[in-house]
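A single protein chain has been omitted from the complex, and every remaining protein chain is retained in its original position.
The letters A and B name the chains in turn, as written, and every chain counts its residues from 1.
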Amino acid sequence: MNGLALLDYGSVLVFALTGALVASRAQLDLVGIAFMACLTAVGGGTVRDLLLDRHPVFWVGQPDYILIACGAAVLVFFTAHLVESRYNWLIWLDSFALSIAAAAGTGAALSLGQTGVVIVLMGVTTGCLGGLMRDVVCNEVPLVLKQGELYVSCAFAGALVAVGLDRLGVEALPTLGACALTCWVLRAGSLVFGWQLPVYKARPPRR
Amino acid sequence: MNGLALLDYGSVLVFALTGALVASRAQLDLVGIAFMACLTAVGGGTVRDLLLDRHPVFWVGQPDYILIACGAAVLVFFTAHLVESRYNWLIWLDSFALSIAAAAGTGAALSLGQTGVVIVLMGVTTGCLGGLMRDVVCNEVPLVLKQGELYVSCAFAGALVAVGLDRLGVEALPTLGACALTCWVLRAGSLVFGWQLPVYKARPPRR
Partner (left out) sequence: MNGLALLDYGSVLVFALTGALVASRAQLDLVGIAFMACLTAVGGGTVRDLLLDRHPVFWVGQPDYILIACGAAVLVFFTAHLVESRYNWLIWLDSFALSIAAAAGTGAALSLGQTGVVIVLMGVTTGCLGGLMRDVVCNEVPLVLKQGELYVSCAFAGALVAVGLDRLGVEALPTLGACALTCWVLRAGSLVFGWQLPVYKARPPRR
(Lines give C-alpha, C1' and ligand atoms only; values in the text may rest on other atoms or scores of the structure.)
Protein backbone atom coordinates (compact mmCIF):
# COMPACT_ATOMS: atom_id res chain seq x y z
CA MET A 1 0.00 0.00 0.00
CA ASN A 2 2.66 2.45 1.11
CA GLY A 3 5.01 1.26 -1.58
CA LEU A 4 2.25 1.76 -4.14
CA ALA A 5 1.65 5.34 -3.03
CA LEU A 6 5.40 5.98 -3.32
CA LEU A 7 5.35 4.70 -6.92
CA ASP A 8 2.39 6.95 -7.68
CA TYR A 9 4.23 9.94 -6.20
CA GLY A 10 7.35 9.13 -8.20
CA SER A 11 5.55 8.70 -11.49
CA VAL A 12 3.52 11.86 -10.93
CA LEU A 13 6.66 13.88 -10.28
CA VAL A 14 8.61 12.62 -13.28
CA PHE A 15 5.68 12.65 -15.70
CA ALA A 16 4.88 16.19 -14.58
CA LEU A 17 8.42 17.22 -15.47
CA THR A 18 8.01 15.76 -18.97
CA GLY A 19 4.62 17.42 -19.45
CA ALA A 20 6.04 20.75 -18.37
CA LEU A 21 8.99 20.32 -20.73
CA VAL A 22 6.72 19.64 -23.70
CA ALA A 23 4.55 22.61 -22.72
CA SER A 24 7.62 24.82 -22.43
CA ARG A 25 8.54 23.87 -26.00
CA ALA A 26 5.09 25.16 -26.98
CA GLN A 27 5.90 28.46 -25.18
CA LEU A 28 2.92 28.42 -22.81
CA ASP A 29 2.61 30.59 -19.72
CA LEU A 30 3.01 29.21 -16.20
CA VAL A 31 -0.62 28.16 -15.77
CA GLY A 32 -0.65 26.45 -19.15
CA ILE A 33 2.54 24.59 -18.24
CA ALA A 34 1.02 23.53 -14.93
CA PHE A 35 -2.10 22.32 -16.75
CA MET A 36 -0.05 20.14 -19.10
CA ALA A 37 2.09 18.92 -16.18
CA CYS A 38 -1.03 17.83 -14.28
CA LEU A 39 -2.62 16.19 -17.32
CA THR A 40 0.49 14.18 -18.07
CA ALA A 41 1.18 13.36 -14.43
CA VAL A 42 -2.21 11.97 -13.47
CA GLY A 43 -3.58 10.94 -16.89
CA GLY A 44 -2.48 7.32 -16.92
CA GLY A 45 -3.27 6.65 -13.28
CA THR A 46 -6.67 8.29 -13.59
CA VAL A 47 -7.66 6.02 -16.47
CA ARG A 48 -6.42 3.04 -14.43
CA ASP A 49 -8.55 4.05 -11.43
CA LEU A 50 -11.65 4.66 -13.55
CA LEU A 51 -11.25 1.32 -15.32
CA LEU A 52 -10.82 -0.56 -12.05
CA ASP A 53 -13.56 1.46 -10.33
CA ARG A 54 -11.21 2.62 -7.59
CA HIS A 55 -12.78 5.66 -5.96
CA PRO A 56 -11.82 8.26 -5.02
CA VAL A 57 -9.40 8.53 -7.94
CA PHE A 58 -5.92 8.68 -6.44
CA TRP A 59 -5.39 12.43 -6.74
CA VAL A 60 -8.96 13.33 -5.77
CA GLY A 61 -8.50 11.64 -2.43
CA GLN A 62 -4.98 12.97 -1.95
CA PRO A 63 -4.46 16.41 -3.52
CA ASP A 64 -0.71 16.34 -2.76
CA TYR A 65 -0.24 14.78 -6.17
CA ILE A 66 -1.51 17.91 -7.87
CA LEU A 67 0.72 20.14 -5.75
CA ILE A 68 3.72 18.03 -6.70
CA ALA A 69 2.84 18.32 -10.39
CA CYS A 70 2.46 22.10 -10.03
CA GLY A 71 5.79 22.28 -8.24
CA ALA A 72 7.40 20.43 -11.13
CA ALA A 73 5.83 22.92 -13.54
CA VAL A 74 7.25 25.88 -11.62
CA LEU A 75 10.67 24.24 -11.53
CA VAL A 76 10.66 23.68 -15.29
CA PHE A 77 9.33 27.17 -16.00
CA PHE A 78 12.26 28.79 -14.26
CA THR A 79 15.08 26.39 -15.10
CA ALA A 80 14.38 24.77 -18.47
CA HIS A 81 16.33 27.44 -20.34
CA LEU A 82 19.45 26.33 -18.45
CA VAL A 83 19.61 22.87 -19.99
CA GLU A 84 21.37 22.21 -23.26
CA SER A 85 18.90 19.91 -24.94
CA ARG A 86 15.37 19.90 -23.63
CA TYR A 87 14.51 17.05 -25.99
CA ASN A 88 17.14 14.80 -24.46
CA TRP A 89 15.89 15.58 -20.97
CA LEU A 90 12.38 14.88 -22.11
CA ILE A 91 13.23 11.49 -23.58
CA TRP A 92 15.17 10.32 -20.54
CA LEU A 93 12.77 11.66 -17.94
CA ASP A 94 9.99 10.01 -19.90
CA SER A 95 11.84 6.69 -19.70
CA PHE A 96 11.89 6.93 -15.91
CA ALA A 97 8.26 8.00 -15.77
CA LEU A 98 7.22 5.15 -18.04
CA SER A 99 9.00 2.61 -15.83
CA ILE A 100 7.72 3.92 -12.51
CA ALA A 101 4.17 4.36 -13.78
CA ALA A 102 4.14 0.88 -15.31
CA ALA A 103 5.12 -0.52 -11.91
CA ALA A 104 2.46 1.63 -10.21
CA GLY A 105 -0.24 0.36 -12.55
CA THR A 106 0.87 -3.23 -12.24
CA GLY A 107 0.97 -2.93 -8.46
CA ALA A 108 -2.52 -1.45 -8.22
CA ALA A 109 -3.99 -4.28 -10.30
CA LEU A 110 -1.99 -6.91 -8.35
CA SER A 111 -3.26 -5.56 -5.03
CA LEU A 112 -6.84 -5.91 -6.30
CA GLY A 113 -6.29 -9.54 -7.25
CA GLN A 114 -7.05 -9.02 -10.94
CA THR A 115 -6.32 -11.65 -13.60
CA GLY A 116 -2.95 -11.75 -15.32
CA VAL A 117 -4.23 -10.19 -18.53
CA VAL A 118 -5.75 -7.25 -16.69
CA ILE A 119 -2.62 -6.75 -14.58
CA VAL A 120 -0.41 -6.57 -17.67
CA LEU A 121 -2.83 -4.19 -19.38
CA MET A 122 -2.98 -1.91 -16.35
CA GLY A 123 0.80 -1.73 -16.33
CA VAL A 124 0.84 -0.80 -20.01
CA THR A 125 -2.08 1.62 -19.68
CA THR A 126 -0.76 3.47 -16.66
CA GLY A 127 2.72 3.63 -18.15
CA CYS A 128 1.79 4.80 -21.62
CA LEU A 129 -1.41 6.84 -21.40
CA GLY A 130 -0.11 9.90 -19.56
CA GLY A 131 2.58 10.44 -22.16
CA LEU A 132 0.15 9.65 -24.97
CA MET A 133 -2.29 12.33 -23.77
CA ARG A 134 0.58 14.82 -23.47
CA ASP A 135 1.70 14.17 -27.03
CA VAL A 136 -1.79 14.13 -28.57
CA VAL A 137 -2.80 17.39 -26.89
CA CYS A 138 0.48 19.11 -27.76
CA ASN A 139 0.35 17.73 -31.29
CA GLU A 140 3.71 15.99 -31.03
CA VAL A 141 4.31 12.57 -32.62
CA PRO A 142 3.41 10.22 -29.75
CA LEU A 143 6.47 8.39 -28.39
CA VAL A 144 4.23 5.32 -28.48
CA LEU A 145 4.31 5.50 -32.27
CA LYS A 146 8.02 6.14 -32.82
CA GLN A 147 9.31 3.58 -35.28
CA GLY A 148 12.26 1.41 -34.42
CA GLU A 149 12.10 2.11 -30.69
CA LEU A 150 10.83 -0.03 -27.85
CA TYR A 151 8.18 1.79 -25.84
CA VAL A 152 4.94 -0.08 -25.23
CA SER A 153 7.02 -3.25 -25.30
CA CYS A 154 9.04 -2.09 -22.28
CA ALA A 155 5.98 -1.61 -20.11
CA PHE A 156 4.60 -4.88 -21.43
CA ALA A 157 7.76 -6.81 -20.55
CA GLY A 158 8.00 -5.20 -17.12
CA ALA A 159 4.41 -6.08 -16.30
CA LEU A 160 4.94 -9.65 -17.52
CA VAL A 161 7.95 -10.03 -15.23
CA ALA A 162 5.88 -8.71 -12.32
CA VAL A 163 3.06 -11.18 -12.94
CA GLY A 164 5.56 -14.01 -13.15
CA LEU A 165 7.32 -13.07 -9.91
CA ASP A 166 4.00 -12.58 -8.14
CA ARG A 167 2.86 -16.05 -9.22
CA LEU A 168 6.13 -17.43 -7.82
CA GLY A 169 5.25 -15.90 -4.45
CA VAL A 170 7.77 -13.06 -4.46
CA GLU A 171 6.72 -10.11 -2.29
CA ALA A 172 5.27 -6.88 -3.68
CA LEU A 173 8.29 -4.60 -3.28
CA PRO A 174 10.88 -6.69 -5.16
CA THR A 175 8.22 -7.64 -7.72
CA LEU A 176 7.45 -4.05 -8.59
CA GLY A 177 11.13 -3.13 -8.45
CA ALA A 178 11.88 -5.80 -11.01
CA CYS A 179 9.00 -4.55 -13.13
CA ALA A 180 10.32 -0.97 -13.20
CA LEU A 181 13.89 -2.11 -13.75
CA THR A 182 13.01 -4.42 -16.66
CA CYS A 183 11.02 -1.68 -18.28
CA TRP A 184 13.72 0.93 -17.87
CA VAL A 185 16.61 -1.28 -19.00
CA LEU A 186 14.75 -2.16 -22.20
CA ARG A 187 13.86 1.47 -22.88
CA ALA A 188 17.38 2.69 -22.15
CA GLY A 189 18.83 -0.07 -24.31
CA SER A 190 16.54 0.97 -27.10
CA LEU A 191 17.60 4.61 -26.79
CA VAL A 192 21.34 3.94 -26.46
CA PHE A 193 21.96 0.77 -28.45
CA GLY A 194 18.97 0.92 -30.80
CA TRP A 195 17.40 -2.29 -29.52
CA GLN A 196 14.17 -2.97 -31.35
CA LEU A 197 11.70 -5.63 -32.33
CA PRO A 198 11.17 -6.45 -35.98
CA VAL A 199 8.71 -3.89 -37.36
CA TYR A 200 5.95 -4.53 -39.79
CA LYS A 201 7.05 -4.20 -43.40
CA ALA A 202 4.62 -3.59 -46.22
CA ARG A 203 6.56 -6.11 -48.32
CA PRO A 204 7.92 -9.46 -47.10
CA PRO A 205 11.71 -9.40 -46.47
CA ARG A 206 12.58 -11.90 -49.24
CA ARG A 207 10.78 -11.99 -52.54
CA MET B 1 -27.31 -11.21 -22.39
CA ASN B 2 -25.59 -13.91 -24.37
CA GLY B 3 -26.41 -12.18 -27.62
CA LEU B 4 -24.91 -8.97 -26.20
CA ALA B 5 -21.66 -10.71 -25.31
CA LEU B 6 -21.52 -12.11 -28.84
CA LEU B 7 -21.89 -8.62 -30.29
CA ASP B 8 -19.12 -7.39 -28.01
CA TYR B 9 -16.87 -10.24 -29.16
CA GLY B 10 -17.62 -9.51 -32.78
CA SER B 11 -16.99 -5.81 -32.56
CA VAL B 12 -13.78 -6.37 -30.58
CA LEU B 13 -12.47 -8.75 -33.21
CA VAL B 14 -13.24 -6.55 -36.21
CA PHE B 15 -12.21 -3.27 -34.58
CA ALA B 16 -8.96 -4.92 -33.48
CA LEU B 17 -8.26 -5.82 -37.11
CA THR B 18 -8.79 -2.19 -38.16
CA GLY B 19 -6.59 -0.91 -35.35
CA ALA B 20 -3.84 -3.34 -36.30
CA LEU B 21 -4.12 -2.32 -39.95
CA VAL B 22 -3.74 1.36 -39.13
CA ALA B 23 -0.80 0.54 -36.85
CA SER B 24 0.80 -1.54 -39.59
CA ARG B 25 0.59 1.47 -41.89
CA ALA B 26 2.58 3.35 -39.23
CA GLN B 27 5.21 0.54 -39.31
CA LEU B 28 5.03 -0.34 -35.61
CA ASP B 29 6.43 -3.52 -34.09
CA LEU B 30 4.21 -6.37 -32.92
CA VAL B 31 3.64 -5.00 -29.41
CA GLY B 32 2.80 -1.57 -30.77
CA ILE B 33 0.33 -3.11 -33.20
CA ALA B 34 -1.25 -5.12 -30.39
CA PHE B 35 -1.53 -1.94 -28.30
CA MET B 36 -3.36 -0.10 -31.07
CA ALA B 37 -5.55 -3.16 -31.73
CA CYS B 38 -6.59 -3.28 -28.07
CA LEU B 39 -7.19 0.47 -27.86
CA THR B 40 -9.42 0.44 -30.94
CA ALA B 41 -11.18 -2.77 -29.99
CA VAL B 42 -12.23 -1.86 -26.47
CA GLY B 43 -12.21 1.95 -26.65
CA GLY B 44 -15.85 2.55 -27.53
CA GLY B 45 -17.26 -0.14 -25.25
CA THR B 46 -15.09 1.04 -22.37
CA VAL B 47 -16.45 4.58 -22.61
CA ARG B 48 -19.97 3.13 -22.77
CA ASP B 49 -19.41 1.07 -19.61
CA LEU B 50 -17.86 4.00 -17.72
CA LEU B 51 -20.71 6.32 -18.71
CA LEU B 52 -23.35 3.79 -17.66
CA ASP B 53 -21.42 2.84 -14.50
CA ARG B 54 -21.31 -0.83 -15.52
CA HIS B 55 -18.55 -2.46 -13.51
CA PRO B 56 -16.44 -4.38 -14.07
CA VAL B 57 -15.81 -2.88 -17.51
CA PHE B 58 -16.54 -5.64 -20.03
CA TRP B 59 -12.94 -6.60 -20.76
CA VAL B 60 -11.78 -6.26 -17.14
CA GLY B 61 -14.27 -8.92 -16.09
CA GLN B 62 -13.61 -11.12 -19.12
CA PRO B 63 -10.03 -10.90 -20.36
CA ASP B 64 -10.81 -13.06 -23.43
CA TYR B 65 -11.56 -9.83 -25.26
CA ILE B 66 -7.98 -8.71 -24.93
CA LEU B 67 -6.66 -12.06 -26.10
CA ILE B 68 -8.90 -11.85 -29.16
CA ALA B 69 -7.61 -8.36 -29.94
CA CYS B 70 -4.01 -9.56 -29.56
CA GLY B 71 -4.75 -12.51 -31.81
CA ALA B 72 -6.08 -10.12 -34.44
CA ALA B 73 -2.89 -8.07 -34.13
CA VAL B 74 -0.70 -11.14 -34.69
CA LEU B 75 -2.79 -12.14 -37.70
CA VAL B 76 -2.45 -8.70 -39.27
CA PHE B 77 1.28 -8.50 -38.47
CA PHE B 78 2.00 -11.66 -40.44
CA THR B 79 -0.52 -11.37 -43.27
CA ALA B 80 -1.19 -7.71 -44.01
CA HIS B 81 1.55 -7.57 -46.65
CA LEU B 82 -0.41 -10.16 -48.65
CA VAL B 83 -3.38 -7.89 -49.34
CA GLU B 84 -3.48 -5.56 -52.29
CA SER B 85 -4.96 -2.47 -50.70
CA ARG B 86 -4.77 -2.21 -46.95
CA TYR B 87 -6.83 0.97 -47.06
CA ASN B 88 -9.74 -0.78 -48.74
CA TRP B 89 -9.65 -3.57 -46.16
CA LEU B 90 -9.52 -0.96 -43.43
CA ILE B 91 -12.56 0.92 -44.71
CA TRP B 92 -14.68 -2.18 -45.15
CA LEU B 93 -13.67 -3.87 -41.91
CA ASP B 94 -14.38 -0.60 -40.18
CA SER B 95 -17.89 -0.57 -41.65
CA PHE B 96 -18.57 -3.98 -40.10
CA ALA B 97 -17.03 -2.96 -36.79
CA LEU B 98 -19.08 0.24 -36.72
CA SER B 99 -22.31 -1.70 -37.29
CA ILE B 100 -21.66 -4.45 -34.78
CA ALA B 101 -20.42 -2.03 -32.13
CA ALA B 102 -23.39 0.27 -32.63
CA ALA B 103 -25.67 -2.70 -32.03
CA ALA B 104 -23.63 -3.72 -28.97
CA GLY B 105 -23.88 -0.24 -27.48
CA THR B 106 -27.57 0.04 -28.24
CA GLY B 107 -28.22 -3.39 -26.73
CA ALA B 108 -26.34 -2.60 -23.54
CA ALA B 109 -28.34 0.57 -22.98
CA LEU B 110 -31.62 -1.19 -23.87
CA SER B 111 -30.93 -3.96 -21.35
CA LEU B 112 -30.42 -1.33 -18.65
CA GLY B 113 -33.77 0.29 -19.42
CA GLN B 114 -32.27 3.67 -20.31
CA THR B 115 -34.27 6.43 -22.00
CA GLY B 116 -34.45 6.61 -25.79
CA VAL B 117 -32.01 9.50 -26.05
CA VAL B 118 -29.39 7.68 -23.99
CA ILE B 119 -29.89 4.46 -25.95
CA VAL B 120 -29.31 6.21 -29.27
CA LEU B 121 -26.27 8.02 -27.88
CA MET B 122 -24.77 4.80 -26.54
CA GLY B 123 -25.15 3.23 -29.96
CA VAL B 124 -23.38 6.16 -31.58
CA THR B 125 -20.71 6.38 -28.88
CA THR B 126 -19.85 2.69 -28.85
CA GLY B 127 -19.85 2.57 -32.63
CA CYS B 128 -17.75 5.63 -33.31
CA LEU B 129 -15.39 6.14 -30.38
CA GLY B 130 -13.08 3.17 -30.89
CA GLY B 131 -12.34 4.23 -34.43
CA LEU B 132 -12.07 7.85 -33.40
CA MET B 133 -9.42 7.05 -30.77
CA ARG B 134 -7.54 4.94 -33.32
CA ASP B 135 -7.46 7.79 -35.83
CA VAL B 136 -6.63 10.53 -33.32
CA VAL B 137 -3.73 8.58 -31.80
CA CYS B 138 -2.36 7.53 -35.19
CA ASN B 139 -2.83 11.06 -36.53
CA GLU B 140 -5.06 9.97 -39.42
CA VAL B 141 -8.04 12.07 -40.52
CA PRO B 142 -10.86 10.56 -38.40
CA LEU B 143 -13.40 8.66 -40.53
CA VAL B 144 -15.99 10.49 -38.44
CA LEU B 145 -14.92 13.71 -40.12
CA LYS B 146 -14.72 12.56 -43.74
CA GLN B 147 -16.80 14.90 -45.87
CA GLY B 148 -19.50 13.57 -48.10
CA GLU B 149 -19.71 10.18 -46.40
CA LEU B 150 -22.25 8.79 -43.98
CA TYR B 151 -20.60 7.59 -40.79
CA VAL B 152 -22.06 8.87 -37.54
CA SER B 153 -25.41 8.98 -39.34
CA CYS B 154 -25.29 5.21 -39.94
CA ALA B 155 -24.90 4.40 -36.25
CA PHE B 156 -27.53 7.02 -35.46
CA ALA B 157 -30.06 5.53 -37.89
CA GLY B 158 -29.36 1.99 -36.68
CA ALA B 159 -29.87 2.96 -33.06
CA LEU B 160 -33.09 4.82 -33.94
CA VAL B 161 -34.43 1.70 -35.67
CA ALA B 162 -33.56 -0.39 -32.62
CA VAL B 163 -35.35 1.98 -30.25
CA GLY B 164 -38.40 1.94 -32.51
CA LEU B 165 -38.55 -1.85 -32.74
CA ASP B 166 -37.99 -2.20 -29.01
CA ARG B 167 -40.91 0.16 -28.32
CA LEU B 168 -43.05 -2.00 -30.63
CA GLY B 169 -42.25 -5.00 -28.46
CA VAL B 170 -39.86 -6.79 -30.84
CA GLU B 171 -37.41 -9.08 -29.07
CA ALA B 172 -33.77 -8.20 -28.46
CA LEU B 173 -32.10 -10.37 -31.09
CA PRO B 174 -34.03 -9.19 -34.17
CA THR B 175 -33.96 -5.63 -32.81
CA LEU B 176 -30.19 -5.56 -32.61
CA GLY B 177 -29.87 -7.40 -35.91
CA ALA B 178 -31.95 -4.72 -37.59
CA CYS B 179 -29.82 -2.08 -35.92
CA ALA B 180 -26.57 -3.54 -37.25
CA LEU B 181 -28.04 -4.16 -40.69
CA THR B 182 -29.45 -0.65 -41.05
CA CYS B 183 -26.13 0.82 -40.02
CA TRP B 184 -24.13 -1.34 -42.38
CA VAL B 185 -26.39 -0.90 -45.40
CA LEU B 186 -26.20 2.88 -45.05
CA ARG B 187 -22.44 2.83 -44.66
CA ALA B 188 -21.95 0.44 -47.57
CA GLY B 189 -24.30 2.50 -49.71
CA SER B 190 -22.30 5.57 -48.86
CA LEU B 191 -19.03 3.88 -49.79
CA VAL B 192 -20.30 2.28 -53.01
CA PHE B 193 -22.94 4.65 -54.32
CA GLY B 194 -21.83 7.85 -52.64
CA TRP B 195 -24.98 8.25 -50.55
CA GLN B 196 -24.71 11.34 -48.38
CA LEU B 197 -26.68 13.91 -46.49
CA PRO B 198 -26.50 17.55 -47.54
CA VAL B 199 -23.37 19.01 -45.98
CA TYR B 200 -22.99 22.42 -44.48
CA LYS B 201 -21.98 25.06 -47.01
CA ALA B 202 -20.35 28.30 -46.01
CA ARG B 203 -22.53 30.09 -48.58
CA PRO B 204 -26.24 29.46 -49.17
CA PRO B 205 -26.92 27.35 -52.29
CA ARG B 206 -28.70 30.15 -54.21
CA ARG B 207 -27.59 33.75 -54.06
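Here are a few things to note about the model shown:
Just so it is clear, a residue touches a chain if its C-beta (ideal position, glycine included) is under 8 Å from a C-beta of that chain, and two chains touch if they have at least 3 such contacts.
Since we're looking at a predicted model, the values are computed, not measured.
Considering the whole complex, the residue from A:57, A:91 or A:172 that touches the absent chain is A:57. Touch with the chain omitted from the figure is made, among A:91, A:137, A:170 or A:199, by A:137. Checked against the full complex, the one of A:66, A:100 or A:163 touching the unshown chain is A:66. Touching residues on chain B toward the chain that is not drawn are 50-53, 114-118, 121, 124, 128, 132, 136, 141-142, 144-145, 147, 150-153, 156, 196-204. Contact between chain A and the unshown chain involves residues 23-24, 26-33, 35, 38, 46, 50, 55-57, 60, 63, 66-67, 77, 80-81, 136-139.
Convention: only the chains that are shown with their structure count from here on.
Look at where the CA atoms of chain A average out and do the same for chain B: the two points lie 28 Å apart.
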